[in-house]
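Only one structure is covered here, and it is reproduced in the block below.
Subset of chains shown; positions unchanged.
In this document, chain identifiers A and B correspond to the written order of the chains, with residue numbering beginning at 1 in each.
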Amino acid sequence: MSDYEDAVAGLAALGERPGGARAALEAVLMVIDQPASSEELAAGLGLTVAVVEELLAELQQEYNGYTVKAPGTDADGSPADAGASRAPRGFELRNVAGGWRIYSRPEFSDVVGKFVLDGQTARLTQAALETMAVIAYRQPVSRARVSAIRGVNVDSVVRTLVQRGLVEEAGTDPESGALLYRSTSYFLERMGIASLEELPPISPHLPGLEGIEEFFDAERM
Amino acid sequence: MAEPLTLAENVPDAESTSARKGGFEVRLANFTGPFDLLLGLIAKHKLDVTELALATVTDEFIKYIRRLQELGEGWALDEASEFLVIAATLLDLKAARLLPAGEVEDEEDVALLEARDLLFARLLQYKAFKQLAAHLGETLENEARRFPRQVALEPHFAALLPELIWRHSPEQFAGIAAKALEPKDTTPPEVGVDHLHGAPVSVKEQAEILGFRLQHGRPLSFRVLVADAESTLVVVVRFLALLEMFRDRVVAFEQPAPLSELTVRWTGRPEGWSSGNLSEEYETAEVPETQPEEHPEEHHE
């Protein structure tokens, strides 16, 4: 909360406007067409990152149906609804692929889908999903190594994943000279996660295979 | 590892397995590779991966490949070879279990046990990724129900954008178009471009393929044996593999006159041969020296 007070000087101009800094942040969120990090938002608004993150958390909760009383931003503030639970909005604010962005709420996907045809992407095949999984967990990785794990040639599948923007080239292996691949931020976006660390750990899926990891890394292709 | 090598019981013969053909519903097209097929078979028999009942699963695996050949639905060579490598390994393992052997002392036995462990390890690894793939699929599907707000910039903001700097003449622009439209990767999917970075071809792997063909058939000419080789490198490596197998006394050559047709005949035991005990000299020569040891199954180009 002290961060908040520290930044009041910077807020002054925004604070005088209806809705204050919180509404200013909302106004910016309305025009971005790709995820914006809290740093970018803070720089654009002339606020500290801490303040922006506090406001983002408030908005997120509020859209989900919890009314949060933000000090200094809500002008009238009737005490009755502080923290009260209300119906959620039709949209949500999410931190995805390292940035914040507004999404329609999944409960209304059927309705929204009627209006937004083009955003729909075809489902990935089983082969594409498996290849995507190996690349996501073993990146940067060559096609040969993905092939070795899957037991089949993956060239055309990798090409499809690149075209879809889910995978991109990541230089070449210094030893073999083979092209390496990694997942993109668009992949994170599609997965709805902020970073690769949010992928579930692979270890529970590899029971008692501690040794195998090193074994396969040693013979990296 | 210490699992005793016992005589496998109830090895179904070819007739009885084909009689059960009708019960085998899954089509190969449903599987994304040999590991997927193998996992499918193991699951079907409710077996633990690590306690693979080799006899049953091997037979079904081989039968599956045969069915696929009969269907002949444009099976890509590299795809087929992956299935064959697994099939050969499974056959080796199954064959080993048919032999009466109490103690593991033979180098051959050790190599087989290693091959088995490696197969299980790779299978488990694949299984892990398959599970993760299922998770990715679910998440992607759930996430696709959310639509991001990505609307066009409001006109008064678009008007703020700095005037675009455009210095390209129509000719320069045509050049950019030509470059952008140029086919970047003309290689058809089934060929692969791995050879561009000098992918290794394994003598052992090729010996495995040759062994598989010769063991179960009549004498074949070298021309026939390399008819499906996708590159000169593979032809050369198959020739080297034959020399190795000759040294191993499992094949014999017949050539009536210099430069005439070379015929290769299987002279080894009908079962139980493995490329695993071939000389190491070619294997070590083709991989960087920093890698001390490579197992045959791990060459996949």
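General observations
FYI, a residue touches a chain if its C-beta (ideal position, glycine included) is under 8 Å from a C-beta of that chain, and two chains touch if they have at least 3 such contacts.
Since we're looking at a predicted model, the values are computed, not measured.
The stoichiometry of the whole complex, written in the labels shown, is A x2, B x1.
Everything below uses one rule, namely that only the chains that are shown with their structure count from here on.
A straight line joining the Cα centres of subunit A and subunit B is 36 Å long. Subunit A contributes residues 29-31, 33-34, 91-92, 94, 101-106, 109, 112-113, 116, 119-121, 123-124, 126-127, 129-130, 132-134, 136-137, 143-144, 147-153, 155-156, 159, 175-179, 189-192, 200, 202, 205-207, 209, 212, 215-216, 218-219, 221 to its touches with subunit B in the complex.
Of all the residues in subunit B, the ones that touch subunit A in their complex are 32-36, 76, 78-79, 82, 86, 121-122, 124-137, 139-151, 153-154, 157, 185, 187, 189-190, 192-194, 197-199, 288, 290-291, 294, 298, 300-301.
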